[in-house]
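This view holds just a subset of the chains, kept in their places.
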C-alpha cells in the first residue's frame, strides 16, 4: 500500500471523491514530475539535443505543473473546487502537450521518451477522471 | 533594473507580449509565492491558529501555483499558448481565493495578512493582464 493511500486512510476530513481515484491522481502527478525531470536531463545528453529543445521545455513545464497539482491534491481536507478544477485543467494541458511531443520521439526509437509519454498520458487520464468526479 | 527584466532583454527569442507586462507578471508570481509562504508560517505562530486553518491552506496552494506560474512564464522563448493560458487561469483562481481570505483577516487587524492579500491581488491582476494579451 502506498504512502499516499495510507495517508488518505488516516485523514479525518477529505474530498467527496472516490479515494482510489484521488490516490491514483496524486501518485500519477508525482511520478510524472519525476519522469519529466529525468527525461529533460537525458535529452540534454543526446547528440541531437538541438532537435529535442521543445521536448526539454515541455518536460520542465510539465514537471512543475504536475508537482503543484500533486501537492494541491495532497491537501484535500478542505478542498476549493474551483481552484482544484483550474489546477487539474492546467495539468491536463501540460501532460497532453508533453505527452504528444514525447510520443513523437518515442516513435523514432527513443525509448526513454516513450516511458515519459506513458507517465504523461497516465497523469492526464487521472486528472480527467478527477475532473469528472468534481463536476458530478 | 530587476534580474527578470535584464534576463528578458538578453533573450534571443520571446513571447509576443508586452515585455513590461511579462516582467511584472513573473515578479508578481515569485513575490506572491514568498508572501504566501511567510503568511502560512506567521499564521502558525498565532494563538488563534485554529481560526486561520483555511488561510494557511490557501497560502500553501497559492505559493505552489504562483511559483509554477512564475517558472512557466520565465520559460517564454517558445511559449505554448494553451498551456500558459491554463496556468494563468489556475493562478488567478489561487490568488483570488487566497487574497479574499487574507483580506478578511486583514480587516480584523492582522497586518501581515493584509500584506499577503496585496501580493495576491497584484499577482491576480498581472495574470489577468497577461491573459488579455494572449487572447488578443
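Note that the chains are named A and B in the order they appear, and that numbering of residues resets to 1 at the start of each chain.
The definition used in the following text is that a residue touches a chain if its C-beta (ideal position, glycine included) is under 8 Å from a C-beta of that chain, and two chains touch if they have at least 3 such contacts.
None of the values given here were measured: they were computed from a predicted structure.
S.K.: Copy number of the whole complex, given 2 identical chains are placed, is what?
M.R.: Copies present in the complete complex number 4.
Basically, only the chains that are shown with their structure count from here on.
S.K.: Counting in whole Å, what is the centre-to-centre distance of chain A and chain B, each centre being its mean C-alpha position?
M.R.: Here chain A and chain B have centroids separated by 22 Å.
S.K.: Which chain B residues qualify as touching chain A in the complex?
M.R.: 53-54, 57-58, 60-61, 64-65, 67-68, 71-72, 75, 77-78, 80, 82-83, 86-87, 89-90, 92-94, 97
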